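For this depiction, one protein chain was excluded, whereas all remaining protein chains were kept in their positions.
In this document, chain identifiers A and B correspond to the written order of the chains, with residue numbering beginning at 1 in each.
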Amino acid sequence: MRNAERLCLAHFWVAFGAFLFACVLGAWQMWVRSPLGAKIGTPGDYFMSVTAHGVSMAYVLTTFFIMGFGYFVAVTALNRPLPGWIWAWGAFWMGILGVVLALISIGSGHASVLFTFYPPLTANVWFYIGLVLVVAASWVWCALMLVAMHAWKVDNPGRPVPLAMFATVANAVMWLWTTVGVAAELLFQVIPASLGLVQTIDVGMSRTLFSWTLHAIVYFWLIPAYIAFYTLAPRAAGGRLYSDTMGRLTFILFLIYSLPVGMHHLLMDPEHGNGTKFIQVLLTAFVAAPTLLTIFTITASMEIAGRLRGGRGVFGWIATLPWKRPMVLAIGLALVMLGFGGFGGIINMAYGMNAMVHNTSWVTAHFHLIFGGSVVIMYFAIAYEIWPRLTGRDHASLAPLRLQLWLWFTGMMVMTLPWHWLGLQGQWRRVSNFNYADPIIAAWGPWVVVSFVGGIILLTSAILFVWNLVTLHRSEVRAIAKPLYALAVHPPRRVPAALNGFGLWNVLVLVLMLLAYGFPIAQFVIEPSPAAIVHRVR
Amino acid sequence: MSDTPHEVHESRILRTELLWAFGVGIFVAASLSMIVFTALTLNVNPPSNVERIDPKTLHLSGEFAEQNLGTTVFGDGTVIVRAIATQFMFVPQCFAVPANRRVTLRFASPDVIHGLLITGTNVNTMVVPGFVAQVHTEFTRTGDLLMPCHEFCGQGHSEMWATVQVLPVDLFKPGPDGRVSCAKR
Partner (left out) sequence: MQSDESSAADSKLEVADEVDETALASVMRTVPLGAAVLAGATVALLVLGYLLIYTLVFIPRGTVG
């Protein structure tokens, strides 16, 4: 495992380093846009910070964490060495180069385009090249995940791929499909514009291509958290996974339905009509299915654990769960945040009702709560769970871990709940400073301060998280090898080929993408939108 | 050959999952039906008009030339507001609309992506260079509303907003050319 340990830790430290940096920026941003920091910072500073914050959280924390966790799963779930670890290290360094290029160009002030970088606003080319390198590194990871699973299947004919690996590869396949949109946008439109090879750009096309990636990417981020729900949490709670089959089905449903729904981010856009918008809203309703199935399956799995520990009656099993264990605490807190975050999500996707919330603080609240909240808290829990295996040391005490998780949950709720309210009042997004003299805006002031307090709590939690991991490296306690992955109530001896591979599902993804994105993209190829002039950001 | 207890048990598990899926499926279908119903009967839709316009020339002539911007009442009574969203202002920075009457708002951008909402209403649209953004609505309450640009459009984004004056019927008086300007406050 030796090389794999270093490989995993390298990825995780880059991820968590970027995370901590982004939390500091986030807290500063919240101060500056609140009444308390009204005189601090210029718009230039603010939008540079938001760009760095978004890139670090959405592209660096996520991609590096997912790659590191994927390598870990490939080795431990399949019980074999990682194939092609030279490629893995090569990809790591390529990713590092990409991050450095992106951050330097952001820091130079020539790339304040935010992590969504919507053309015609155009940054320095090194910003985009940096992002391309990170994506390319992740593609190498995808290939290695596929190779690892394939090699295992060849050596284990007829056996079900362990669920954790099946889900990881589902995520890798989905990521390959997902990145096509942004890669096409960057390679064919944005980078040529940034280099000055073209002076105009088709914005209808670029918006549409980016939307292809923009929704599916959140499921790329989310699936590792669900892997923890299905394959780590039941064991941590002392129970069993309610159904292995449902686990497989869930990840397959994410693969199919995460992609052809990106247009629900464009419901307020003028370049598409009702028809395509409605089709993608319908498909978005389908992507709610795997989450709805998951909350039942995982709650049932926790119920098994609770009842095995003596819980009686309809709810008695909740109290008897071993909440002292960080993984169990995290899943409880994650599911609460998933409830609130999911609520925001079903409002966002509700076709006409999107008009009530689009580009308001409601949206900011939604994705901080659902991603920053329910997903990232599971990243913490995964790290706490597997760090002993990676370092050979164990936590001296679990209390600081639980404290950190509670702080994260509290901070996230305090930060995001007021934002939902403010969004309904009309507070809009991506603003460096508000004119608190205006009576409408003045009423928002106190709530902005409340959510700033939430941000401070989050920063405290982020520091404690990194501290907990650092102290573990130096812990005196030796790690005792113990099993990690959960068993199902009925571990399957065989599963149908459709639940053990992705051939069939790739065909379905293609069909759905043609249905959902075929015309929307083809229309701009056949007849490009009236071209807009490229606007270089300083 | 009869199923082993294992398989019987697993099929029971799958049946409960199916039952659950059916139950939530009903909720999902009900929500979707409501969406379809209100779209068809109450005309609740996201902005749906797809209309191209050249961002490089829209200010020179035609509908979005400067003299045509703002509120115009046509002979047949239709009220149309035209505004340009540009770095970093709306032109005009204030426009007047009548209360309780159908209004059509049309926006275009000559430069980058902007967006707008009108506080207290469901008016919300992106303004994408290359396309006219159109929203129909009816303002139900009088007063001054805020219309900020809500999509990042550059360093001046935070300062970009317009005022919408919703005027009661007696104060909404078009001039001989059908134009209505904001009341002086």
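In this section, a residue touches a chain if its C-beta (ideal position, glycine included) is under 8 Å from a C-beta of that chain, and two chains touch if they have at least 3 such contacts.
What you see is a predicted model, and the numbers here were worked out from it, not measured in a lab.
In the complete assembly, the contact with the undisplayed chain comes from B:120, out of B:55, B:70, B:120 or B:154. Among A:162, A:411 or A:530, only A:162 touches the chain left out of the display. Residue A:350 is the one among A:350, A:401 or A:441 that touches the chain not shown. Remark: the omitted chain is touched by one listed residue; of B:24, B:80 or B:94 this is B:24. Contact with the omitted chain, checked across A:337, A:390 or A:495, is made by A:390. Residues of chain A in contact with the chain left out of this view: 1-2, 5, 75-77, 79, 159, 162, 235, 238-240, 242, 292, 295-296, 299-300, 302-304, 306-308, 314-315, 317-318, 339, 342-343, 346-347, 350, 352-353, 355-356, 389-392, 424, 479, 481-487, 489, 491. Across the interface with the omitted chain, chain B contributes residues 9, 16, 20, 23-24, 27, 30-31, 34, 38, 42-45, 47-48, 120-124, 135-140.
Basically, only the chains that are shown with their structure count from here on.
Centre-to-centre spacing of chain A and chain B amounts to 29 Å, using the average Cα coordinate of each chain. Chain A meets chain B in the complex at residues 43-44, 47, 112, 114, 118-121, 202-204, 207, 242-243, 245-246, 266-274, 277-278, 281-282, 285, 288-289, 292-293, 296-297, 300, 346, 350-356, 358-360, 425-426, 428-434, 438, 440-441, 489-490, 529-533, 535, 537. Interface residues of chain B facing chain A in the complex, by the touch rule stated above, are 6-7, 9-10, 13-14, 16-17, 20-21, 24-25, 28, 31-32, 35, 38-39, 44-56, 87, 111-113, 115, 117, 119-120, 122-134, 146, 148-158.
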